[in-house]
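A short write-up of the structure that comes next.
One protein chain omitted, others in place.
Per-chain residue numbering starts at 1, and chain names A, B, C, D and E are given in the order in which the chains are listed.
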Amino acid sequence: MQKIEAIIQPSKLDAVKDALVEIGVQGMTILEARGHGRQKGHTEFYRGREYSVDLLPKVKVEMVVADEIAEKAIQTILTAARTGTIGDGKIFVTKVDEAIRIRNDERGEIAL
Amino acid sequence: MQKIEAIIQPSKLDAVKDALVEIGVQGMTILEARGHGRQKGHTEFYRGREYSVDLLPKVKVEMVVADEIAEKAIQTILTAARTGTIGDGKIFVTKVDEAIRIRNDERGEIAL
Amino acid sequence: MQKIEAIIQPSKLDAVKDALVEIGVQGMTILEARGHGRQKGHTEFYRGREYSVDLLPKVKVEMVVADEIAEKAIQTILTAARTGTIGDGKIFVTKVDEAIRIRNDERGEIAL
Amino acid sequence: MRSLLGKVLLGLLIGVVAGCPPMIGIKAQAQTPAMMFVAPDVENSQRSAEADRIAALEKQVAAQTAAIATAQTSGDNAWMLTSAALVLLMTGPGLALFYGGLVRKKNVLGMMMQSFAMMAVITLLWAIVTYSLAFGSGNAFIGGLHNMFLHGVGLDPSPYAPTIPLQTFMVYQLMFAIITPALITGAFAERMKFSAMLVFMVLWAIVVYSPMAHMVWGVGGLLNSSTGRFPCIDFAGGTVVHVTSGVSALITALYLGKRIGYPKEAMQPHSVVLSFIGACLLWVGWFGFNAGSALSAGTLATSAFVATHFGAAAAAIGWSMAEWIRNGKPSCLGAISGAVAGLVAITPASGFVSPMAAITIGLIAGAFCFFMVVKVKSWFGYDDSLDAFGVHGAGGTIGALLTGLFARSAINPVFGKGVATGVLEGNYHQILNQAMGVAIAWGLSSVGTLAILFVVDKTIGLRVSEAEEMEGLDLSQHGEEGYEWAH
Amino acid sequence: MRSLLGKVLLGLLIGVVAGCPPMIGIKAQAQTPAMMFVAPDVENSQRSAEADRIAALEKQVAAQTAAIATAQTSGDNAWMLTSAALVLLMTGPGLALFYGGLVRKKNVLGMMMQSFAMMAVITLLWAIVTYSLAFGSGNAFIGGLHNMFLHGVGLDPSPYAPTIPLQTFMVYQLMFAIITPALITGAFAERMKFSAMLVFMVLWAIVVYSPMAHMVWGVGGLLNSSTGRFPCIDFAGGTVVHVTSGVSALITALYLGKRIGYPKEAMQPHSVVLSFIGACLLWVGWFGFNAGSALSAGTLATSAFVATHFGAAAAAIGWSMAEWIRNGKPSCLGAISGAVAGLVAITPASGFVSPMAAITIGLIAGAFCFFMVVKVKSWFGYDDSLDAFGVHGAGGTIGALLTGLFARSAINPVFGKGVATGVLEGNYHQILNQAMGVAIAWGLSSVGTLAILFVVDKTIGLRVSEAEEMEGLDLSQHGEEGYEWAH
Partner (left out) sequence: MRSLLGKVLLGLLIGVVAGCPPMIGIKAQAQTPAMMFVAPDVENSQRSAEADRIAALEKQVAAQTAAIATAQTSGDNAWMLTSAALVLLMTGPGLALFYGGLVRKKNVLGMMMQSFAMMAVITLLWAIVTYSLAFGSGNAFIGGLHNMFLHGVGLDPSPYAPTIPLQTFMVYQLMFAIITPALITGAFAERMKFSAMLVFMVLWAIVVYSPMAHMVWGVGGLLNSSTGRFPCIDFAGGTVVHVTSGVSALITALYLGKRIGYPKEAMQPHSVVLSFIGACLLWVGWFGFNAGSALSAGTLATSAFVATHFGAAAAAIGWSMAEWIRNGKPSCLGAISGAVAGLVAITPASGFVSPMAAITIGLIAGAFCFFMVVKVKSWFGYDDSLDAFGVHGAGGTIGALLTGLFARSAINPVFGKGVATGVLEGNYHQILNQAMGVAIAWGLSSVGTLAILFVVDKTIGLRVSEAEEMEGLDLSQHGEEGYEWAH
């Protein structure tokens, strides 16, 4: 099983989610995040004090999928999340050794 | 070392945490999350506009444990987090190569 | 490629971020978290009801880096995040199989 | 805009003054008519100059009498309208925030919605029947139905308040009728069906509030301080508002049972910040609640205003001190809870006691309510979720009794100038009248509430399903969330 | 502190009373001067005792006349200053919160800032020219420039309000001029440039608001109820405030176009809790808005106050009922939106209708605005982001018409005592006058707004860039964030 972590623009979350559901990837977990990277931040002023904010709002979508559909899922995310501008985000893939459904102790790909 | 990621119902967090501490798993990190899966969401109305919310509040508990106690930890989580209803969540297990305690640079299992 | 997850004190975030950027680690993703571990929590009282809070505010910094600079990044985090007191946090390292830049589909280390 | 005409007329009357140029520019309107008035007199100049001047004077004096009454009304009405607005401010957003901050995030809208619903539903009910039941003339226990649909409730003053329009009195009292049931909602927070809550409250307003208000404040009421069989002094509603709501709260908490997970699970307030805002608005609004109960803007209003403020401050200190000693730290939630407890306790006493007595009452109430909320509640283990009973029931009861102790004729000669009023003035009997008032409030509230709960429970059911309770009232009852997590 | 002297003088006048010990301790100041007055009389003691006493009486009565006028002013002015404060409270924080809670987190400050900017900018503009344009004497359509820079706007009363200082009237009306443009901001939320918004609003205040206010309320105004060619009755600004802002809102929404992603993307309110606080403050502040429009603290103020409260409550129920039936759940946002709709609709009617009529108006307005916001808007598909048109345009229009239906001379003899006022009293013609007022408001607002939008668009541009819109107004326009995510 593969764990796919996609860091995307918050505004793209719905698109990505729907696209994944479409191809049958039901299960996913979403986390609010802040990102730092090439995309340049902005400056904020409070009472004249300058704050250069280089942590930008991002959303992290995590899903564990069977190896065979991993690539399909990745492609789906890429198309759904892409705006073509700096800051679109990243996808990271790692191996997962075990998955368990808490409700009924099912293990392995069936648990996804 | 194994990294155990458990996505559970927010209402079960305290139970899971206490159960883990009981069996000696002290260290863990908790993240607020939203989940999508089999569990069906709900509809919200704002000024007549319908929003079908399929991202439900979940809590993600991460802990890195020594291989030998991994299974024990998993079992503990399963019993503590289970309600038997759809949406109870998942547990994912991945291999961790290194763990370091920032305070004193201790590395490996001793750092957990 | 290595994924470095550092759980640190919120007050150290800026220091860590700046230090990493200094050594050329641009990309990172930050998550708000709550931690449980050796560091003892505190008690809160609401209308006389006692709540022992053992989940303390932490920040989780995730970055995927090329193998060769992983150790350098770890060292940087260690020095920047250390206060020497219990609760400084942990660093975990895991292997990442693939990294993709959403914007242009670049894959591998070049995508970082 | 049309009030112009009325005022111009007044201008005329005032203007009818030969020698003196009328002040503040009413002149314009005044001169001409002045002529019209004087003219006729000139004709029959055979009458003696003196007689003419006297006649003129009499005219003017007559005119002035009306003018004075109008001026008096403006002053008193200005304060009473302000007070009515302040009392509404107490419910929304005051109480709604105070309670809304104390529940868990998933129930914040449900909690606030219950207060808001009172602002809407009790208002219509008031127009239809409850005003009539509370203040219409009836027997010693309840008013009649003559004023249903506000029939006969006009703009002239009434015996209830001879210097303000009756409708001012009516709408001011309405604000009390709104907040009282809203106070109860704290007891069954996070677990009651919205529909059931509505039905319960409508019945409660009719069965419990109306009779109680009539007995204490209504003409010929059993406990009316000036005419009642048991003259119970309750300036702004210690018994009518706080004892009734507090005791009913206890009953509902007991009847509905605990929230799922209580007390094992942690259920901290999701935002003490919201509660803080609410508490401050309650404090400010309470000036309208107590000082407004003078139904005029004179010295009595001042006295009630001062007592209210000092009582609240003292109770905040009383509670905080107790907490500091017991927990080692004074909390913000403790301080604001104490202030509210003090405001509750001083409610019946304000308008009867001196500032220093108000401080005493406040200190006692603050410590006492802390004890009720922190110790007593955990002893008995009922889930009065937001301590509606611990604060309003307990605070209202002790306040009503202490009123009998500290009431002074010098401040409010309710029993006649110089006639001993409170126990400390030698009127030992008064403590019994107060106790009687409290007893009746307790009795009526517990019996009435229990009956209503039973009926509603057996018909539409009181509690949300377990799943709905877990999901939270915001989603299950109203299909909304208080805060949008993302973007 | 210096008001002392003034008051002491008053003390003298009042004190000039031989036999009777003056009440409330003015005594001190009074005695001595009393002498001074009496002294001269004593000298020419050859005049008959009667004559002397008459002369003395005349002096006293003259003095009292002034004293009464002063007392009358104090009462009315107390209420009007309170009302002015309440109306400002409606804009800040009331409306700012109501709107701020409805937008996405990234636009909350931008939204609130627009209301706050009105509090600052419209105020200066008012001093410079718009007060003069609205209330200065001019023709039937607009006032003159004589009062620019508040020239000649002093502390004496005026024909507008004969018992309060003109400056009170001026500042009270200013609060209306502030909230009206602020209401429009709901329509173009989350996408307009701050600079463009400022220019637009300044022009709008001059081109749309000032003439409309003059026509309805100004001396010699075309629609003035007492003197106008088409006597349109609008007690507190149903046409002047709500129709103008609501219709202009619709125009701006159409001209600017939809927000990026609307309606596909979810754009829930980021905090209904904030909106709830705002709505409650609007309700409370509205008492100053409507009851204050009596420009005095007498019975008319009371009548308007009562109508306002009952109208709001009924509309909250009307909207909630409609929602309950349609969506299966009554929402908190729905209830507060309904209340606001009711407050809008009752605005022109308050001060003309009975409490029960107010309830009728409220129920209709609540259901009607729900229909406009939920159905009509989606039919036409325009992005009136926060429903400024659906609530204020629709509510204001229906309210203005219903006012012509329910207005009663008994409550406000605007056309003379006992003269039929509303349709139900037999003055069928009035519905046409009302329609005329509404029509003019619609016409002026749409044409004026369109013209202004065009000008601003072609010069500095109206909309923020796409990137800025995605980033949110808080960061792009003001370089801030509403909430700090970490620590």
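Miscellaneous remarks
We take it that contacts are C-beta pairs under 8 Å (C-beta built on N, C-alpha and C of every residue); 3 or more make two chains touch, one makes a residue touch a chain.
Please read these numbers as outputs of a predicted model, since none were measured by experiment.
If you put the hidden chain back, the residue from E:L102, E:L174 or E:L254 that touches it is E:L174.
When the whole complex is considered, the residue among D:V376, D:V414 or D:A435 that touches the unshown chain is D:V414.
When the missing chain is restored to the complex, the residue among D:M201, D:L222, D:L300 or D:V456 that touches it is D:L300.
When the whole complex is considered, the residue among D:H146, D:K264, D:K329 or D:K375 that touches the unshown chain is D:K329. Against the chain not shown here, chain E presents residues 1-8, 10-11, 14-15, 17-20, 22-26, 28-29, 50, 53-54, 57, 60-61, 64, 67-68, 70-79, 81-82, 84-85, 88-89, 92-93, 96-97, 100, 108-110, 112-113, 116-117, 119-121, 123-124, 127, 149-150, 153, 155, 164-165, 167-168, 170-171, 174, 194, 274, 277, 299, 474, 477-484, 487. The chain not displayed touches chain C at residues 11, 14, 34, 42-46, 53, 57.
Against the chain not displayed here, chain D makes contact via residues 50-51, 54, 57-58, 61-66, 68-76, 78-79, 82, 86, 104-106, 156-157, 159-163, 217, 225-226, 235, 268-273, 276-277, 280-281, 283-284, 287-288, 291, 293-303, 305-306, 309-310, 312-314, 316-317, 320, 327-333, 335-336, 339, 351, 354-356, 359, 411-414.
One rule holds in what follows: only the chains that are shown with their structure count from here on.
Interface comparison, C-D versus A-E: the pair with the greater number of contacting C-beta pairs is C-D. The centroid of the Cα atoms in chain B and the matching centroid in chain E are 54 Å apart.
Taking each chain's centre as the average of its CA atoms, chain C and chain E sit 54 Å apart. Counting partners per residue, chain A has 11, 31-32, 34, 57, 94-95 as the residues that reach two or more other chains. Shared contact sites, meaning residues of chain D that touch two or more other chains, fall at 266, 479-481, 485-487.
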